[in-house]
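With one protein chain removed, the remaining protein chains of the complex are shown where they sit.
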């Protein structure tokens, strides 16, 4: 065998001196490319982190929306009389538990199940399907199934809890439970599917970003029908047409509730972007401008009309502003959001008077806030949508005042009417069924003494002395 | 045409002089590699952003858990009588301040200090060590020391605040303060170390994801011993065995507190993942299902038993469901979480009756919620853990009902018993020391008139007229 250096010498001679060196770069490139590819498989990409950030953001928003249950509970309870406080509290507490289960069982699938059609979703009940079976995935909404479910169930709970206030102080507890389950399991998911489940309203171009119609007016219609079927509370309307105020018992918690709802709306509206991007802060700002304008407007209008600033109107004005900007929080400019909220705040003051004039007794003004302003906000998209607002992508929706003509406005009216009609029909059926089976209303005696003792056998404020004059017939 | 090797031979011969040109690619590669490396040093990588996201997420969860102090304060105060409201509020407010200081001084090091052993951590007191000295870093829990501390101190505060409710309405204020400091500085961190500090229970494979045992049953055992040493409130149990309800004074704030706790639990359980990943939403959903199932179960069971739906049972049922799913929120399937929460909600109703039957007087049901359901939830991991739930990595824990046999169940029982025994022994020592030095219980006169006047010289609801009949001896 030749010595080692001989082998090299011969080898080098054969390959033409040093020219083999030209192969080193090629080899290195192959090596480098290989390395990069291997690296890419192992390592986290920015897109991975963005997806996680989307989920974390929407998850935090879900928490805020779920916390809105505390806001509704405090506003509604505070606006009712102390003899019914336990009843209102229990309804508002159990309703999200029931909504969670009903939406998990059925509702989520009726709203997002991919095996449905334009009118209703279907399949993959009990959250049992793959993400794609609910329209999720890299090509659609890029969230995990769990994030999306939690956000959606929080919304479903909101629709149900709106009803609670309007029917307060005279409805049988069990009736409210049954109605809530039916609403969150069936009625809300179906109309929700029409838009957010990719149904026929979405195809046509109806725009309701965070649910002025899909959530608030659905809850509002259901509440209106409930209040109508129940009739007014004893002592609310005199036979001569006079309206008696039945003042709430705890405006401290009602105010707290309003501020909790304001907080929660920062999850409700910006979270509806379903992603963490540069637009969510924009949505938060329009939402906040709408709330502020609504609160100021309702305060000053009610002040001008009654001579004194009314705290309950400030509360409802803020909520009215929030509901009003919910549909268009992504398409309104700052000034548009301000004006829409302002008009919402004015509307709510007159709506409260209007419902009293037709003897629809809504103890907390839920119908005025959620139904009237839900409709107004949805209409407002057809008026104030400003196509210049879209900072990314953008659907280019133009309202009447921004050169869009009547097209979008017509679509908005179509959405309002069809969702409203469906909800009125279905909730009428629900209310009539529970009425015929169980009866809707507690006895007159129970109503006078308060539902807390009658329905729950306990009182909310044990140890305090109360004025019991309203517990003796005041017809 | 010359043969192929001839072509190469000629080629290589010819490039003689110019062969250096082959070095250009090599030079360029070196240059490019250099550039990329330099770039990498300057620029943010996706992994960097992921670490920041982990910290932000766990930080937000810490805030939510710290906010649980408001939830406990409202639930416990609302469930007590108005004459003791200031006392309960002060205890619940100061306890997190004390826990913060005690855990900063000592507790955090006993729980996570790297200079300890399997039984107790040690070293780097006052948060003075490097992250590695608390088991943090790229190879362990990839959080900053501050994020991890804040999350852990929030947990420690929770354990202490559980005790507050069970001993309410008759304990001396100073005793509670001392006990809380001892619990958060010494007892809680030691058993916490056994699992979360990488101690002997972690080595064996005991699983308690977010602390059904490590937090809730520890607080529950300490509460039970306190309630036992204190004895029942005056008027609670008649000599003929009759149990008198001493109703809470403010169910509005109690309900609010429950909803605040529900919110806080979304930090407690999903935050325990200690990272922002695709599993946190899953944990949030199982947590929510458990809460809903617990609330519905307790409502209907108590309704069936007493004839009327009891708001305080709905509140405790939701909390029971939450405590029950805390240990297994990451290993239960959806249905598992539902069933575990449901059973928790049923258990809490019977537990309240059970403790009354043995004359352990717990004014707010803390023992029933945190101890009984803490034990149940920990056991349930050994029954319902579903190895198919792990979407990433995964420890593959299998419960009895999912083919895992009795192994995991045995470990769970071991953890429950050892943590329980240690906590019972240590808290007995603590309670007996404060009892012998200071006396545990306020005077009978002070108890009748209320601790607010006796211990604090003030009342919670000045300006309201109260029913003082329970301030005159009712034995």
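Labels for the chains are A and B, by order of writing; each one numbers its residues from 1.
What we mean here is this: a contact is a pair of C-beta atoms (placed from the backbone, for glycine too) under 8 Å apart; a residue touches a chain by one contact, two chains touch by 3 or more.
From a predicted model like this one, the values you see are computed outputs, not experimental measurements.
*Asks:* Which of A:170, A:249, A:370 or A:456 touches the chain that is not shown?
*Replies:* The missing chain is touched by A:249.
*Asks:* Can you tell me which of B:53, B:106 or B:318 touches the chain that was removed from the display?
*Replies:* Final answer for the missing-chain contact: B:53.
*Asks:* By the contact definition given up top, give the residues of subunit A that touch the hidden chain.
*Replies:* 19, 22, 25-26, 28-29, 33, 45-47, 49-50, 53, 56-57, 60, 64, 81-83, 247-253, 255-256, 258-260, 262-263, 266, 270, 276-278, 280-282, 284-285, 288-289, 291-293, 295-296, 299, 306-312, 314-315, 318, 334-335, 338, 461, 464-467, 470
*Asks:* Going by the touch rule given at the top, which residues of subunit B touch the chain that is not shown?
*Replies:* Residue positions of subunit B that touch the missing chain: 7, 10-11, 13-15, 17-19, 21-22, 24-25, 28-29, 32, 43-46, 48-49, 52-53, 55-56, 59-60, 62-63, 66-67, 69-70, 73-74, 77-78, 85-86, 89-90, 92-94, 96-98, 100-101, 104, 126-128, 143-144, 146-147, 149-150, 153, 173, 250, 253, 256, 455-465.
Following the convention adopted for this analysis, only the chains that are shown with their structure count from here on.
*Asks:* Could you put a whole-Å number on the gap between the CA centroids of subunit A and subunit B?
*Replies:* Taking the mean C-alpha position of each chain, the two centres sit 29 Å apart.
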